[in-house]
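Yeah, one chain of the complex is gone here, protein chain that is, but the others are all in their spots.
Order of writing sets the chain letters: A and B. Residues in each chain are counted from 1.
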Amino acid sequence: MPKHLVRLLILVAVLAVAAIAAKKFFTDKSYYMYGNYRGNSVAEIASDVPRFRGNEYCKSCHTKQYAEWSSSPHNSPGTGKHVKCEVCHGPVGQHPSTLPAPLNFDERLALKEGITNYQAFMPNGKLPVPKEECVQCHEAMPGRPLVQRQVMIAAHAGTEKCIACHNPHSPKINFAAVLQPPRGDASAGKAVAAACGACHGAAGVSVNPAWPNLAGQHAGYLTNSLEAFKSGTRTNAMMSGMAAGLSDTDMQNVAAYFSQAACKTSGGDKAKVDLGKIKAASCALCHGAFGISGNPVWPNLAGQNADYLSSTLKSFQNGSRKHPVMTSVAKTLSAGDVANLAAYYASVNCK
Amino acid sequence: MSNQDTKVGKEASDLPRRNFLRILGIGAACTGAMVSAGSLIAKEQVNESATAPPPPKIPNYDWNKHKWAFGIDATRCIGCLRCVEACKAENGVAQDAHHFRTWVERYVYLEGEDKPRIDSQSDPQNIAASGSEKEFRFDNRYKDAKVEKAFFVPKLCNHCTHPACVQVCPTGATYKTKDGVVLIDHSYCIGCEYCVQACPYGAREFNHVLGVTDKCTWCYHRITKGLLPACVEVCPVEARIFGDRNDPQSPISLFIRNNRVAVLKPETGNAPNVYYVGIDKDVS
Partner (left out) sequence: MIGTLAHAAPYVGYVYPNETDIPWGILIVIYPYITGLVAGAFIVSSLYHVFGLVQFKPVARFALLTAVSFMFFVPVPLLFHLGNPQRAFNAVLTPHWTSAMAAFSYVAGFYICLLLLEIWFAFRADIVALSKTTSGVLRTFYRVLTLGSDDVTPRSLAIDHKLAVILAMIGIPAAVGLHGYVGFIFGSVKAREWWSSDLMPVIFLLSAIISGVGLLIVLYVTYSKVRKVQVDDACMQGLARTMWAFLMVVLVLEGLELLEMFYKGLEVIGMVQRLIQGPIWFSMLIQWGGSIAVLTILTALIVFRTKGKSLVPWLTVSGLAMMVAVLAMRWNVVIGGEELSKTMKGLLTYYPLVFGRGGLLVVAIIFTCPFIVLWVNTRLLPPWEPDEKAAT
């Protein structure tokens, strides 16, 4: 055989041996262990830390909420109604620990490859309070099975929040169990309240009877009203602008401030008061027999300015303000009823 | 005869086919490759698989004892998309409207129309309704329309018995585990996206940061710890069912036994392991 062919064959043989040796050297030891893949990767993938950890994990600390929930319709496993904690609250992760979680498979890999911006989200520390999650499941929508409880939001709630009447942990209506809005800091609210004083009075007693007194009003109602002005579900030339500049904390603080201020009964026409007192029986269910509402997100009426009360009822009548209950209630009232009721509540002692 | 029996029967009849494909693959490769190297590799494979290795080192878990399967009761789904958000949070999936391990489709038949109007949470109008690509909800766009029929269908990886994605993976970075889950070894994937093409269900997505393909694992890190997959855990209406087919009393065994179940695109021969109840002719 010619020399060049012999050398060519040697070259090919050397390359082939090198290739086989390279395969032996570089192939991962666990490859082919179970099949044509790297056997160790199974356990590596399985080693990731779960972020959703289930009800039992929450139960150990939040016993009250767990007890409320466990006897409610939201806990009906097997029937297609099983709304566990993390459905609304999101993954619990490492909460309440503030330590970071161990890295998962992908994160370790990213680190090894020098990718620094790959840090997946793992909740820890204080978890956020869920926003209005109810509508995700309960808004009437074509495609949802009929057994699912659904409501037309506009007709059912208007601008009212779900939690005004329902406690999500135990959604059957029970006003005693309704969630309390987050409590603000009254002293911090005083600074915010300075901007309100020009109209509503520095101490929350309005300078003009056409505008509402705020002193002694429920903080929850005040917060919700400000939120409604800010989001635009309620509009008012002055208030929409005022509320737009307030943060959630500002609203809670200023509401706390006015709710703790001393209220002042404005008083009303004596003749109308007596007539109004009779008519007021139909308001008592929600606003209390003496104008002090049992639900912190519904307004107290006792001692409120008569002018303001009557203009509010009229705004429900003409539709410029909307509320699932108040709109229909207001429409049953005559002009006289409105005046009498306003006078009555204005004269009731607010203390 | 129960569904389980037919399943076992089917698998047995498929065995020769798998071996045939394997032999065909090895044969084709050997002729194509440099003959010596090729046959060495093939021999090695056979030798290694002859001995039974210990199961993967997962604490308190033996993959020989489980056979996972998934069920979807579309008649219960309310399209709240808690599953989609939970999946993204649990698995660190890209926070945009183009990468999902699971998603939900809405089928709406309007009066006088033959074909359904279909959308998923990714639809631009639904994204506009949620206000961001990090939160998902269905825009209530048909609330005033004359709807004849409408329903939601959750979708996810079918963890097929004969997965086309695994078949086409050139490196063996994606594989089927003994307990019936199709996984991806992100440290071995070269990112060619051939598997993305091969999946008839569109279940695979590409992780552009790591340069690897990603997909649903049935939350393998959860189910091997005795937990449910995240989407099943958060489904408030129990439309998602998960369990072990080796246990005749598991939720999935009962679901398959007590219902007339269907699978998606059976004609592809992939033999999916996600069983549906309450889907319609236009769902594929």
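Keep this in mind: a residue touches a chain if its C-beta (ideal position, glycine included) is under 8 Å from a C-beta of that chain, and two chains touch if they have at least 3 such contacts.
Note that the coordinates shown come from a computational prediction; the quantities given were computed from them, not determined experimentally.
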Checklist line | Residue numbers in subunit B that touch the chain omitted from display | finding: 21-22, 25-26, 28-29, 32-34, 38, 41-42, 92-100, 103, 105, 118-122, 133, 155, 164, 166-173, 188-194, 196-213, 268-269, 284
Checklist line | Where the unshown chain meets subunit A, residue by residue | finding: 2-5, 7-8, 11, 22-23, 26-28, 31-32, 36, 117-121
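Convention: only the chains that are shown with their structure count from here on.
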Check: CA centre of subunit A versus CA centre of subunit B: separation in Å?
Finding: 33
Next item on the list: Using the touch rule from the top, collect the residues of subunit A that touch subunit B in their complex.
Entry: 16, 19-20, 23, 31-54, 74, 77-84, 86-87, 90-91, 104-107, 109-110, 112-113, 115, 117-118, 120-121, 136-137, 139-145, 148
Checklist line | Of all residues in subunit B, those that touch subunit A in their complex | finding: 34, 36-37, 40-41, 44-45, 48-49, 53, 56-58, 61, 63, 75-82, 86, 89-90, 92, 106-108, 137-138, 140, 142-143, 145, 147, 150-152, 172-178, 183, 185-188, 207, 209-210, 217, 219-222, 224-225, 227, 230, 233-239
